[in-house]
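The other protein chains are all here in position, but one chain of the complex has been omitted.
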Amino acid sequence: MHVNANGSDPLRGRDLITLRDFDREEIDYILEVAKDLKKRMAQGDMPRTLDRKTLYMMFYNSSLRTRNSFETGMTQLGGNAHYLEPSSVYVPALAGEEEAFKSERISDVARVLSQMGEGIALRIFGDPTDWKYGRGNKIIREFAEWSSVPVLNMLDNMYHPHQGLADAMTMKEKLGDLKDKKITVSWAYSESTKKTLSVAHSALMASSFYGMDITLAHPVGFDLDDEVLGDVKKNVKRYGGSFDKVHDMDEAVEDADVVYAKSWPVKSAIPPEVDEPDWEKAKQMFEDNKDWIINQERMDKTNDGIYMHCLPASRNQEVTDEVMDGPQSVVFDEAGNRLHAQKAVMSLLMR
Amino acid sequence: MHVNANGSDPLRGRDLITLRDFDREEIDYILEVAKDLKKRMAQGDMPRTLDRKTLYMMFYNSSLRTRNSFETGMTQLGGNAHYLEPSSVYVPALAGEEEAFKSERISDVARVLSQMGEGIALRIFGDPTDWKYGRGNKIIREFAEWSSVPVLNMLDNMYHPHQGLADAMTMKEKLGDLKDKKITVSWAYSESTKKTLSVAHSALMASSFYGMDITLAHPVGFDLDDEVLGDVKKNVKRYGGSFDKVHDMDEAVEDADVVYAKSWPVKSAIPPEVDEPDWEKAKQMFEDNKDWIINQERMDKTNDGIYMHCLPASRNQEVTDEVMDGPQSVVFDEAGNRLHAQKAVMSLLMR
Partner (left out) sequence: MHVNANGSDPLRGRDLITLRDFDREEIDYILEVAKDLKKRMAQGDMPRTLDRKTLYMMFYNSSLRTRNSFETGMTQLGGNAHYLEPSSVYVPALAGEEEAFKSERISDVARVLSQMGEGIALRIFGDPTDWKYGRGNKIIREFAEWSSVPVLNMLDNMYHPHQGLADAMTMKEKLGDLKDKKITVSWAYSESTKKTLSVAHSALMASSFYGMDITLAHPVGFDLDDEVLGDVKKNVKRYGGSFDKVHDMDEAVEDADVVYAKSWPVKSAIPPEVDEPDWEKAKQMFEDNKDWIINQERMDKTNDGIYMHCLPASRNQEVTDEVMDGPQSVVFDEAGNRLHAQKAVMSLLMR
């Protein structure tokens, strides 16, 4: 929906599609509210901010944390969330791609739902987009274009902004002031090559607001999106900290306060850079880098750093059981903070 | 469930399976409550009429508007609706058609759900009924026979009564007193022949309560159900207005205040009129009438009429984008009124 900002309530009515659309003051505001809501909830004090309001959640892909944190969040705020699978609602389609009796144009779906509830959230990446980089985001933006209520991105191939918010919230809880703290965002191996770039992008964006020293690490050929990195660097310039890129995992984790290691796809092996996904090429590149795993030896090189992951993790591929279940891992707090961060977003945007 | 009328609360406990079971006074009562609820909601005043009550919604077919308007409606009234797919609840079956470990007799399903919640709503047409005209309605009536709570029809091949209510509500909002206003209910082309007769039937029934001049239009061979039309004509006789039938779309829309154009199936090509659906015959008849489309030229012949459709529409088949997205289209208000009309129905019937 179109921005409808005003002095006292600057986030009301906004969409949250990527953190790139927000500045530090706005991110701070969301995280402050998240912290408040979490603290109040621990005392049994839950405001009914969204009393009997409805969030429509449309999942083109499966979900554990996202679905349950949004739905539980709406319940806790006094409202309700609908779990919608495209197959059960006439598949929303872009103009020109409709199929009679099966699909419905997104402009119509968005306008209908806007008549009834207070927010629309979407997850779409991978197979439903033929693995075209950017296509899921395009569909989400099409919803936002036509919706008169806020549209929330629950994960596409480019962004996972609510994960980024939970990441920042968790880092602040564990490390306090993030200024000059070192975060290493690294690629890691998984036997499945079907991943998204979104988590790495959003973790980098989230870190870039807080003056952190950012190290991006990945094998040669696993580049992220230059435009996103451009915005990360702009933030670093504006808010302080540094940005560095290396191609060696051991070097990357050295003295890190935060290790965020996660598999992502080979961008040059998926459309639009190629016509069809080249899974064979991707598989070969993945297999050549099986040693990109976070194990205790690597965690020992950090500055007693915390281990982060959006989950689900490919255990003993991206990370060993020892690290995942060990004392440096904060992944379950991080997952729990999805709830609190999203309650803040919904409270501020959907009122 | 069986009618349990009483003076002060005449609709409490009733089923809503078709508008044919109601008279004008009752329809008026529902629409008055719908208008009240809508106006109060706009002021932030939502009564908790169905506080923590449950509506079971069983969908044999996909749905966008119906599912979300009923579920959001229950939330706004303080209750909750369950989205149930037959495959996940043991498929409800008529006596003699059960399958061990897969299905459960409808009499049992209805009696069990009646023990727990306050309403049962069903959608069933098309493939789950082998396209037998009347079979979905029979199944819904079987639920009603055994349920001790109200049963609501969310669409079968014969009726879509909640759509009819939203249609009447929308016409009243846009046109005021409907007396002597002309509504044209017309067949329109779609590349899919798999449609229901219900929307046309329900729009005609809804119009027949209000003294409207009704024009039914369709190509030769696309007849509606004579029994339903009989009731429409009875209402016209009782409540005023007129009923006319033509086989020319241009003639039909002339001076119309309302154009309601929607595809429906070839009744003579589906059971029980034939043993098996004759899709080939239907397809040929559809293709012979591709020019039955609502375009701006036709809307220009109307009395600055409004364009209505239950959605989803087959864009550029039933209606051009220009009309659908143009100033005479009221389809999104109409979709939004589903919410308000159904909240009225549930408030009055399910208390």
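Here the chain labels run A and B in written order, and each chain numbers its own residues starting at 1.
Operating definition for what follows: contacts are C-beta pairs under 8 Å (C-beta built on N, C-alpha and C of every residue); 3 or more make two chains touch, one makes a residue touch a chain.
Quick caveat: nothing in here was measured; it's all calculated off a predicted structure.
Within the complete assembly, A:Ser69 is the residue of A:Thr18, A:Ser69, A:Thr302 or A:Thr320 that touches the hidden chain.
Contact between chain A and the absent chain runs through residues 46, 59, 62-65, 67-69, 71-72, 75-76, 78, 80, 83, 85, 190-192, 194, 311-315, 317, 325, 332-333, 335-336, 338-339. Think of the hidden chain as still there; on chain B it touches residues 52-54, 56, 79-80, 82-84, 87-90, 98, 100-101, 103-105, 107-109, 111-113, 115-117.
Throughout what follows, only the chains that are shown with their structure count from here on.
Rotation angle, chain A onto chain B, C-alpha superposition: 120 degrees, expressed as a multiple of 5.
Chain centres here are Cα means. That of chain A falls 41 Å from that of chain B.
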